[in-house]
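This report concerns only the one structure given below.
As you look at this complex, bear in mind that one protein chain is not there, while each of the others sits in place.
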Amino acid sequence: MTDKPSLSFSCPVPDSNSERIEIAHGGGGLLTQRLIDTVFRPAFGQSENDLTHDGAVLDVGGAKLAFTTDSYVVDPLFFPGGNIGTLAVNGTVNDLAMCGARPVALSAAFVIEEAFPMSDLLRIVQSMRTAADAAEVRLVAGDTKVVERGKGDGLYLTTSGMGQIVVPQPVSPQRVRPGDVIVLSGDVGKHGMAVMAAREALGFEPPIVSDCAPLAAPILRLIDEGIDIHCLRDLTRGGLATALIEIAHTASVTMRIAGSTVPVSAPVRGACELLGIDPLYVANEGRFVALVPAQAGQRTLDLLRGYDDNAAIIGTVEMVDEPGSLTLEMLGGVRALDLLTGEQLPRIC
Amino acid sequence: MCLAVPGEVLSIDGDDVLMRDGRIAFAGVVKRACLAYVPEAKIGDYVLVHAGFAIAVIDAVEAQRTLALIEEIVAEDRW
Partner (left out) sequence: MVKYVDEFRDPAAARHYADAIARVTTRPWTIMEICGGQTHAIVRHGIDQMLPDGILLLHGPGCPVCVTPSGMIDAAISIAERSGVILCTFGDMLRVPGGQGSLLSARGRGADVRMVYSPLDALALAQENPAREVVFFAIGFETTAPTTAMAVLQAEREGLSNFSLLVSHVLVPPAMEALLSDPANGVQGFLAAGHVCTVTGYREYEPIARRFGIPIVVTGFEPLDLLQGIYLCIRQLEEGRVEVENQYRRLVHPEGNARACAAVDRVFCVRSQQWRGIGEIEASGLGLAPDYEPFDALVRFPGTAVPPEDQTSCISGEILRGVRKPCDCPAFATACTPEHPLGATMVSSEGACAAYYRYRRPLVAE
């Protein structure tokens, strides 16, 4: 096999001088990773493995707790399938679930721009209550700040969450092993396309609906059924590809997925083809991957299919390798998938 | 330069040649496109859409011929 370059699709590349924070630093891709590696981990981490996973697992007086936090700056605040409030609740619930924890309680901090409509705030808060009830968590603490008009983009929301670890063995990239099977919980690309379509008024009929949802139930089910889950990750910013690449890097393994096995709904497919966007990198808010030993793969799939018909086994962990990588099987061969350097934008060419 | 996608014409609006547009279906979404450059397009036709414009109507017969060519090539190579 001759040298065939591996190509990716983030065209074109941002001008990254890194003297100032850029939008791409918040995108979940290469620059976010770099920011964590060069700014946050040196300051807060105690080891190389800190800050590599969604939440932290803490031993507090003998009780194993999961603790996580997330902020929400979505534009638009309201979109088909949810709003900033539902995102905030489900996002934090899901980060806890990804640690193998039963979510217990959340806090919410609101930074509201002056003149923000009270009716919008009420709608958002009510949705948060509904989402919290559905996820079986309580919102127990909060804070409110108001900033001057022009300084806030409407509303910024931060939720923190606490959960009780119920998984017998830790769930983290460090447990990933060659031979593990990658199980995807459902179809991808809905949230990112729903938000993009709403924000840019793309006029899709019917509107694409976000998949924003709590994921504790399927994960707790896997745990109850005794599945030895090695790693879990929800597929938020940067989508399925980014989540798997990050796990591969942290775990120092190579992974391979087959493009044809990744479920994509017809509306997302149509929207992605039209705009030239790769669904593998589009954000989701109600999907996760579980990496489990090969012998548990079928059982995991069967259990997840009970929650979503589109659950699928999409690939495997191949071998230990430094640095880790993710390859995609396509029609003509395989290519390596890279972290995006910036957010995917609709393209003309 | 060339991201253009085939879609099915579901409906057509407007009599004005310059402003005629239609609802086009792409896999599972429908979006409007300007039909000014394809006056011959009818409901049920498939058009190629680029930057919000239909730029050509797909010729179904030629499409079939293109697909059939592989059979010919495979047959040729059997000799």
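We just call them A and B in the order they show up, numbering each chain from 1.
By definition in this document, a contact is a pair of C-beta atoms (placed from the backbone, for glycine too) under 8 Å apart; a residue touches a chain by one contact, two chains touch by 3 or more.
The structure displayed is predicted, hence computed values, not measured ones.
J.: So which of A:R41, A:R221 or A:R256 would be touching the chain we can't see?
T.: A:R256
J.: Using the document's definition of touch, tell me which of A:D37, A:E136, A:D153 or A:E273 contacts the absent chain.
T.: That would be A:E273, which touches the missing chain.
J.: Please identify which residue in A:N94, A:S127 or A:S325 touches the non-displayed chain.
T.: A:S325
J.: Residue by residue, what part of subunit A touches the chain that was omitted?
T.: 1-17, 22-23, 200, 202, 254, 256, 269-270, 273, 275-276, 278, 318, 323, 325, 327, 330-336, 338, 341-342, 345-349
J.: Considering the whole complex rather than only what is displayed, give the residues of subunit B touching the chain that is not shown.
T.: 1-6, 8, 18-19, 26-27, 34, 36-39, 46, 48, 50-53, 55-56, 58-60, 62-63, 65-67, 69-70, 73-74, 77
Assume only the chains that are shown with their structure count from here on.
J.: Could you give the separation in Å between the centres of subunit A and subunit B, each centre being the mean of its C-alpha atoms?
T.: 36
J.: Would you tell me which residues of subunit B are touching subunit A in their complex?
T.: 1-3, 5, 23, 25-32, 49, 51
J.: Taking the touch rule as given, give the residues of subunit A at its contact with subunit B in the complex, in rising order.
T.: Per the stated touch rule, the residues are 202-206, 208, 265-271, 273-274, 276, 347-349.
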